[in-house]
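Shown here: the complex without one of its protein chains, the others still in place.
This part shows chain A:
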Amino acid sequence: MRSTRLALVAMAAVSLLAAGCGDNSSSSKGGGVSEAGFTPPKMSAMQTLGTGEGQVNLVAWAGYAEDGSNDKSVDWVHPFEKATGCKVNTKIAGTSDEMVTLMKTGEYDAVSASGDASLRLIAGGSVAPVNTDLVPNYKDVFPDLKMKPWNSVNGVAYGIPHGRGANLLMWRTDKVKPAPTSWGAVFDPNSPYKGHITAYDSPIYIADAALYLSATQPALGIKDPYALDQKQFDASVNLLKQQKANIGEYWSDYLKSQQSFKNGDTVLGTTWQVIANGLAADKAPVQTILPSEGSTGWSDTWMVAAKAKHPNCAYKWMDWIISPKANAQVAEWFGEAPSNSKACALTSDKKFCDTYHAADEPYWAKVHYWNTPISQCLDGRKNVQCVDYAKWTQAWTQIKG
């Protein structure tokens, strides 16, 4: 494990160097947000699928491209390699922001972007539109995942929905009593768990505070946690500054978070199902819940790099990862709802899709998928300017102090 971690860090260091030395001349190509609205750089999708190039370089969330190295029985990469002849090289990214940076290097062919990265990737010209006709399994994807604001622009598809999940509240059942039901547990200034609470170390976590405020302070009028005007934004930031006093540590490395919960240094905080699954395998007494306020979440999209060196293999990978069998495997391993409606018949746990509400549209209405905050308010308000993501990033440094 340690050697893989070292390798990961070394790779991260190298890719950062690459990012640093990377060609930044693309700034002249335009794209971005103007008064007139959001215009992606002009690019066309692939028209016909050719033969594979022999390999494909992926940027993925941990658990999205398993090749059996973490668990021998969890492997959908080798069958893909065997079926298509495309060797898979995976770079695990820890945060959406890291994904955006990695894709700028031009070294990768496809990325499993969450909604807080996808629009930035499109606007930055890092990814190209996707021809969904070349992805046969696309027809079986749940309709409420198709052509959403984070995977399409002006009716043009930019990716293939992979799966979705919620950011859950997790606690140690032996240390936290009574069991929490609300995000209030992590925002309570007089929390008895001071110094043992964790929060996600990314600017997008500001949306979690905004979501909590939308339920507890209706006067602020927050409708969409990713569309915050200055007043709503300041309230969210203040809540997080106050929360900081109770934080033990922020996490962005999911293995570090898992270790903290296991040792009991962290007893309460936001998490992903994959961390809870890892802890359950370690026999740590933890439980998760979707709190009463709902939660933030993600709906990830596989996107193809604009300058992909192996586009055919990238398309084959996208079709593979949402094929019923692989989509069921990845959903069960990661702990998320599959995007392919036929995947539910192939999960090893027959109740899996019910547990994860795969087809439960009212449930997903409570989950606010990550999106990229831009100065045009995403909730449709025209009379105010919203705070954009660059300001969110600066505020995040301020919050951590």
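We take it that contacts are C-beta pairs under 8 Å (C-beta built on N, C-alpha and C of every residue); 3 or more make two chains touch, one makes a residue touch a chain; residues count from 1.
Here is the rule we use: contacts and distances are computed from a predicted model.
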{"item": "Complex member absent from the view - protein name from UniProt, among \"Putative spermidine/putrescine transport system permease protein\", \"Lactate utilization protein C\", \"NADH-quinone oxidoreductase subunit B\" or \"Cytochrome c oxidase subunit 1\"", "value": "\"Putative spermidine/putrescine transport system permease protein\""}
{"item": "Among A:E98, A:D188, A:D229 or A:E336, residue touching the chain not depicted", "value": "A:E98"}
{"item": "Residue of A:Q55, A:N89, A:N277 or A:T393 touching the missing chain in the full complex", "value": "A:T393"}
{"item": "Given A:D75, A:D133, A:E249 or A:D379, the one touching the chain that is not displayed", "value": "A:E249"}
{"item": "Residue numbers in chain A that touch the chain omitted from display", "value": "2, 5-6, 9, 12, 16, 19-20, 24, 26-27, 31-33, 95, 97-98, 100-101, 104, 120, 123-125, 195, 202-203, 244, 247-250, 256, 259, 263-265, 372, 374, 388-390, 393-394, 396-398, 400-401"}
